[in-house]
Structure formats: C-alpha cells, structure tokens
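Yeah, one chain of the complex is gone here, protein chain that is, but the others are all in their spots.
Chain naming follows the written order as A and B, and within any one chain the residues start at number 1.
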Amino acid sequence: MSFLRRALAIAAKDLRSEIRSKESINASVAFALVILFLFSLAFDPTSDEVREIAGGLLWLVFAFAGTLILNRSFARELVNDCLDALLASPVSGAQLYLGKVIANFVILMVVEALSMPVFSIFYNVHWKDAQTIWIFVGVMLLGTWGLTVIGTLFSAMTVNLRLRELMLPMLVYPMMIPALMGAITLSALLVAGEPLGADNQIWFRLLVAFDVIFTLLSLAFVETVLVG
Amino acid sequence: MDRNFEYMFYGFTAAWLIVIIYVIWIALRERRLRDELDRVKRMLEDQEREAKK
Partner (left out) sequence: MRTKLIILLSVLAGGLLAWNLHTIFLKVPDEASQGAVFRVFYFHFPAAVTSFSCFFVAMFSGLVYLRTRNLRYDAAAAAINEVAFTFALITLITGMIWGRIIWGIWWAWDPRITSYFICLLMYFGYFMMRRAIDEPHRRARLSAVLSVLASVDIVIVWKSIEWFRTQHPGPVLEIRGGGGMAPGMEAPLFWNVLAFLMLETALILVRMRQQSIQSEIESLRRYAHAF
C-alpha cells in the first residue's frame, strides 16, 4: 500500500508544481490549438471525408502536444540535481516513475479536455448522444494512459542524453503506434457518429492489452533505466 | 508478358547492392579503427617515453 502512497506523493508534487507554474499546460494547450488550426488548413473541416478522419487527427494532436509534457517530466528534475536527490530518497525508481506517469496523465487529460470543445467547433462535430461521449471519454482515458506510460519511460531514458528534445519524439512515436491506432480507429468512428460494431471490440482489447503490457514492462525496467 | 525480367533484375541487384555496401562500410570502419588504435598506442608510447626522461 505504501507503494501507491509514495507514487501518489510524487504525483501530487509534480501536479502542485505544474499548477503553480503552468508551464507545460500552457505550452501544450497552445500547441494543440495551433495544430488543430493547421490541420484545418490542410483538410477542409466541413467536408464529409474529413468527418471520417477527424477523430484520427485529434489523436495526432494529442500525441504531439503530449510530447511537450513528457519531455518536461524528467527534465524538470535536472535542475539543482533534484533527480539525484529523488533517486537517493526512500522512493524507489518504480514509485517515482508511477508518480510521474499519474501526474503526466492528469496534465495530458486536462490538455485534451481543453482541446475538445475547440475541436468540436472547428470540425463541426455532432455528438450523437450522451453514451457516445462517455465511450469517447473511455477511449481517451485508455489511449492517454498508453501514451503517458510509454512516454514517461522514454523521458526517463533520454533525460541525460544530448539532443534530448530530438531523441524523445524519435524514439517514442514508433512505440506508441498500436495505442494510437486503437484510439484513432475508435475515435474516428465515435466522432463520425457511426455505431461501434462487434469487430471493433478488438481495438478496446488492444488498448487495454497495450496499457497493461507496457505498464508492467515499464515498471519492471524503470529501475534499470534510472539507476542502473 | 516479358516474364518481368526487368524487375527481377532490380530486385536481385538491390539485395546484393545493400549487402556489398554494408560489407564495404564495415571494411572502411575496420581500417579507420585500426589506424586509430595504432595512433593511440603510439601516443601512449610517446607519453611513457616522456615520463621516463
């Protein structure tokens, strides 16, 4: 039980720091809105074809904006040797990692929640009914967890590298592809108002499997990555 | 159908070319590494000779 408590303590520290400075959230939301706008230049938002892919575009926006948050996640600990202090503390690497994953998850969910109204307006989304919205929130939760789990691990891996800001996106995007695919397929259907058939259940299962597998793998390896 | 000989030729050429380029790259790297090893060994010998004086 103390595992979770310590992880939550780390998460609370990160969230408190973020609420006070708002650096990641501001940058991320601004970036998301700019990209949403840029996509609307490339694809005519009102046409029917775009309605089909709008859900997919949304997840690209989340992935790009999320990288900003993930990059900051461990990088902010480099100042004043905070990372060394954290690693030397009784908090284990896995607890530190889980805490940061939870914090990044919350921040990214906030960014997504702020982007959704803008997205709905820009792309003329008609939400079919309340159930569709709830399922969409579910997909957002699953997909965002997948992104943050992988992204935070790679943030830990690249924290001391040269060219950190370049290496993180380059390493992380191929890894995220299964989660992105699941989220994109489901979102595209939900946003377009089409029914989720039985053969789309597999994407839910993929998202859950991805989340479980990579959470376990990351927790197993994060100690190696951080400490040695 | 001309039995698609042209593309078969492209295919085999591409495969062999990649292997050959890779082997050449390895060979060049080997030469560069050996030169550097000799250079570092010589530098070390010079240093020890200087230290003995």
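A few notes on this one:
Throughout what follows, a contact is a pair of C-beta atoms (placed from the backbone, for glycine too) under 8 Å apart; a residue touches a chain by one contact, two chains touch by 3 or more.
All values derive from a computational prediction rather than experimental measurement.
Counted over the whole complex, the shown chains touched by the missing one are A, B.
Interface note: of A:Ser28, A:Thr67, A:Thr185 or A:Thr215, the residue touching the hidden chain in the full complex is A:Thr185. Contact residues of subunit B toward the unshown chain are 1-5, 7-8, 10-12, 14-15, 18-19, 22-23, 26, 29-30, 33-34, 36-37, 40-41, 43-44, 47, 51.
Touching residues on subunit A toward the chain that is not drawn are 153, 157-158, 161-163, 167, 170-171, 174-175, 177-178, 181-182, 185, 199-200, 202-203, 206, 209-210, 213-214, 217, 221, 224-225, 228.
Quick note on the criterion: only the chains that are shown with their structure count from here on.
Averaged C-alpha coordinates put the centre of subunit A at 42 Å from the centre of subunit B.
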